[in-house]
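Sharing a structure with you now.
Every protein chain but one is kept in place in this view of the complex.
So that you can tell them apart, the chains are marked A, B and C in the order they are listed, and the count of residues begins at 1 in each.
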Amino acid sequence: MDASTSLETHGEHHHEAGHEHEHHELGFWRKYIFSTDHKVIGIQYGLCGLVFLFLGFSLMMMMRWQLAYPGTALPIIGKWLPYIFGANSMPDGKMTPEFYNSLGAMHGTIMIFLGVVPLAFAAFGNFVVPLQIGAPDMTFPKVNAASFWAFAVGGVIMLVSFFVPGGAAKGGWTSYTPLSDISDKGPGFHLVMNGQSLWLIGFIFLITSSLLGAVNFITTIIQLRAKGLTWMRLPFFVWAQFVTAFLLLLAFPPLEAAIIMQLMDRTAATSFFLPAGMIVNGAPLHISGGGSPLLWQHLFWFLGHPEVYVLILPAFGIVGEILANNSRKPLWGYKSLVFSVLVIGFLSFIVWAHHMWLTGMGSTVSAFFQTTTLLISIPSVIILSAFFISLWGGSIRFNVPMLWVTAFLPMFGIGGLTGIPLAFNSADLYLHDTYYVIAHFHYIVAPGTIFGLFAGVYYWFPKATGRQMSEFWGKVHFWPSLICMNVIFLPMFLQGMLGMHRRWYDGGQGWTLSGEHIWGLTGFQWNTPISWAAWIMGLAQIPFIINFFWSIKHGKKVNDNPWEATTLEWTAPSPPPHGNFVTTPVAYRGPYEYSLPGREKDFTMQNEPVDPAERSRRMAEPALVH
Amino acid sequence: MNSLALINEFLGQPPNASEHGFQIDHIIEFAHWFMAALFIGWSAFFIFVLIRFHKSRHPKADHAGVKSGISTHLEFSCVLIEAVLLIGFAIPLWAKRVNEFPPTGDAVLVHVVGQQFNWTFHMPGPDGQFGHRNIDLVTNSNPLGIDPNDPAGKDDLVVLGELHVPVNRPVIIELSSKDVIHNFDLPHMRIAADAIPGSLIPMWFKPIKTGTYDVVCGQLCGLGHYGMKGTLVVDSPADYQAWLKERAELAGPQNAPPAANQQAPGAPKAENPAAKPEQKAAQPAASPSGQ
Amino acid sequence: MEIPYTISTRPDTGLWNAKVGIWLFLASEVMLFGGLFSAYVFLRLDAQPGEWPHGVLNVPIGTMNTAILIVSSVTVVLAWAALKMRRYRAYWWYMLATILCGIIFLVVKLTFEWPPKFSHYGVFLKPEAREKYEQYLGNHRREEKGLDPRIEITGHLENKEALTDSNIKEYEIAMDPANADPDNPSNDRAHFIPLPATDKIAKIEKEDVERIDSFGPWHSAYFASYFTITGLHGAHVLGGVLVFLYMWLPVSKKVYQRNPEHLANRVEVSGLFWHFVDLIWIFVFPLFYLL
Partner (left out) sequence: MNNPPDIAQDPAEHEEYAHGVQQHVSRYLMVGGLLLFFTLLTVALSYVDFGGFFSWLFHMHISPDGGRKLNITVAIIVAAFKASLVALIFMHLAAEKRLIYRVLIFTGFFVLGLFWLTYLAWYDPISR
């Protein structure tokens, strides 16, 4: 690295520079709707993702009523819903089992594929990654736009599926065959316009979108890193996104294959997933047979497990950035963090059968998958340990992003740790498909990932808008959410241990085992506090929504680097102009040079050259060498 | 045996009623102790750090941070514990469950067939021979399509929804399904396995407590999934014989159980008529309205 | 700021952007077809004896199509090389040749390959009824030779109305040679050029029939995967043709005039895709046509 290249440290004149860049004005449509600018696309993804999250949440709030008060009419909105979702969704406000199953399946699908992936991967990836690596844009801007529009189409198809005869997909987000293979079939069965088929078609679009995105991300990170930004100088967030992109790239296609096959089963009367000799409702199915129900599960979980790491890795990345920034010191064990993420990415391809323990798997194979599943938990342990240790010796400040991060760590911890009993097939024998599993992964995705995403929104909002979201309302958003999340999901562990199963339309009301008392309430009664907590958390989101939209126009104006961070995105003007940087950035140092000894500023940005004095000091103190 | 399982009871796990069950409880138990240790340890550290290094108390962060490799030891011990749980308990236990089935002689043999939305139990009767089943013969009165002119099938018992087994004798179950994937789950027996159309999955357990237990369907199988209940009654040997006798008489010459037992315990409550098996059976073949 | 390395290569990776992009895309394609082929393998390994048809596709046509794809692969690299040597005319002709190859491939598939299948029928006999039609199946001899049994009678369905009209009690099939002359060893393995259906008619009573299906995707796991995989492959061919068309049309000449290397890169990238499609076919051909 040549320290001679002088860089004028950014300042007021950036804003002027920023204006200079807005000479060539594009029309509104090209600029904000059909834009190919990575920042605009990122924001488009972000807004859609948030809206879908909220939608997925709303479906769940309806389900929670049915679980707490089975068979009773949903007050107020209940009598209007039939007009939206069709007469046999909730006749006079009472939810039917079909509709409950639709809601469950779509809650899962929407939350994962239309909410978290677009927000965590596509939105933050698109907006932040090019800025953090000092690139003017993604390598393939047009492909990038195509990716977004494929996603939009997929999303619309998924939504439309609610309104076709028979309602949306009912087979769970896992769409196990034969159930979803034969679902909706019967008199008046339309090949395409039915829930399950639309689910499959919509998915093909979502997969296309993810593949295009993944190709773009990886190429960008490989090809467009700024001068001097070596691999070991990449912000942890970029690493997380890099691995995530690979997971999507290589894990999605087999599911795409499976989806094509299920679509063939439904439309072209093939039997990829149907064995011979099935009797449905007392009458034999007229099919060629010769298929295998388990084939679907293998192909689905080959994506399914990498997918769950797609849900968590970006959150890890965000947490890392914010943690370093607010403890004012480098991430502890940067190398081991990077290494762990790579190992997770690699192993996540060979653990999938831990979702299939009870499908009649012999001892050899299950031994193999138990081993890999436990192995993959180790890098997670390393990552969390590194995060905790990073805090030691810091000077911790609690702004809103940091609050979410502080909550993320233990919440993910609970979720992750409860994965361990599930990893032993003999223990999972008891826990499989109970609310214990539901609680396990919700602790990771809801108070885990979602909190991480909130943190990210609050943290990068100033970069996108030049304004900051209100700290006060941020806290009003944070505390109730934290409390409610735990009131929702902790009792689910109890319900699970009682033996209460998931996907129970009646919330376990009809079962003796859920009549057992635990901690003062019966398993079934626990549904009530859970549901109320869920609804209260719904209210707790209102301050966020208002804060979010209000701050875009009226939030407190801030400079380009309000958090006094070190990574390259903060050297660009806020909001960054088309082309991002005023002067091509050059990186001279590692990503987290906080509190370098012998400096008055407690943060040193990556593009600040190393002066001779400092270099000699570094030589003396290897601990500082990055 | 189960006394060790403190956490499990604390978390509400119902008492175990099968011979091997306590081993499964032990693994869950150990796992939870391990998790608790990690969680409490780290939480303590976490909270301490958050207070100790709050910027009001520690205005100037130090760049280097922790130098000792303590975390490495910690992670290594995690690996160790998990390895012990895995190699010491989990793998052998599973191997025993699936590789060492008890000899057929002294065991009770049952074929369990799942369908939307109830369980059908097929027992070989005195001769210990299962009658040949043929799907072309399936009717409402002959739900399994047992071949009437197969001598082995003459004395077979076919029971819907409620299975009786004698206490302290191993039960070997062979699982299959007529339509979609179900999961035959006996929480109190700490045993479960999928019932998959087109395949036959064996499982076994040995009940050690008499009583009446839930049989859960642990796999989403359609709109009646939540109501797909079965009952497992563990009888004293005497009661069991009595029950067999009674069933045999009910069954009479031909093995079809009387309509009385037809109404499936799995049928969901009245608020959703569509799910009643009687009605569903009436519908045309190609319409699995169960979906 | 412009996006760097769109045409020239980045020093440390030695690659330009689109080159990296296309290889990543191809990696995902490998996984896509990997998924389909693994499905093929397992369905085939699971197939019951006699369930997996052999020699039902037209090998000469398949061979020709394979040759066409190979030739097109050659012409496309030549087109690329021509650009590298800045010979636009030559490029234009090679590209045209490639496009034509692609189109011929699709036309052949959609005229000679797929349509005939839908008018060719297979009648699957109930196991108990097979003995009755021994003269068409020749299973005794096959059993001695240790060959898989024949479970269906294939040929041209003479009385199509029998499919719908329940008054007609039997199907009339103008049998393929294999069933017309089942004991002739020459019919034990596929013929290079499939012989047409004979005029020997088999009358098959409906109650002996398990099911009757044309050679569409619904006929068997074999045809299911055949239509799915070749269909998806065909879609890829079509996509490639469209891309090439764009690069062959005058619009691309402008790109060439601005910077020949730019067009050369585009051709190289799309060429890579085309070779991959060819490569897939290299496996499809033996798996479905020959084995």
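Rule of thumb we're sticking to: contacts are C-beta pairs under 8 Å (C-beta built on N, C-alpha and C of every residue); 3 or more make two chains touch, one makes a residue touch a chain.
Predicted model only: the values in this text are computed from it and were never measured.
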item	value
Shown chains that the omitted chain touches within the full complex	A, B, C
Contacting the left-out chain in the complete assembly, out of A:Leu53, A:Leu250 or A:Ile376	A:Leu250
Candidate in contact with the missing chain, chosen from C:Asn17, C:Ser73 or C:Thr230	C:Ser73
Selected residue (touches chain absent from view) among C:Glu158, C:Glu210 or C:Glu261	C:Glu261
Residues belonging to chain C that touch the chain removed from view	7-9, 13-15, 19-20, 23-24, 27, 30-31, 34-35, 37-38, 41-42, 45-46, 59, 63, 66-67, 70-71, 73-74, 77-78, 81, 84-86, 145-148, 189, 192, 259-261, 264-265, 271-272, 275-276, 278-279, 282-283, 285-287, 290-291
Chain not shown, touching residues in chain A	222, 246, 250, 254, 294-295, 298, 302, 346, 349-350, 353, 356, 360-365, 368
Footprint left on chain B by the chain that the document does not show	98, 101, 172, 193, 199, 201-203
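Definition applied: only the chains that are shown with their structure count from here on.
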item	value
Length of the line joining the C-alpha centres of chain A and chain C, rounded to whole Å	39
Centroid spacing, where centroids are CA-atom means, of chain B and chain C in whole angstrom	44
Length of the line joining the C-alpha centres of chain A and chain B, rounded to whole Å	32
Two or more partner chains touched - positions in chain A	286, 292
Sites on chain A touched by chain B in the complex	71, 94, 96-98, 101, 170-172, 176, 178-180, 182-187, 189, 274-286, 289, 292-294, 327-330, 332-333, 358-360, 362-363, 366-367, 370-371, 374, 377-378, 381-382, 384-386, 388-398, 406, 409-410, 413-414, 417-418, 420-421, 424-427, 429-434, 493-494, 497-499, 501, 503-506, 510-513, 516, 518-519, 523, 593-597, 602, 623-624
Chain A-touching residues of chain C, taken from the complex the two chains share	1-6, 10, 13, 15-18, 20-21, 24-25, 27-36, 38-39, 42-43, 46-48, 51, 211, 213, 216-221, 224-225, 227-228, 232
Partner chain C, residues of chain A touching it in the complex	135-137, 139-141, 143, 211, 214-216, 218-219, 222-224, 249-258, 260-261, 264, 268-272, 286-288, 290-292, 295, 299, 302, 579-581, 584
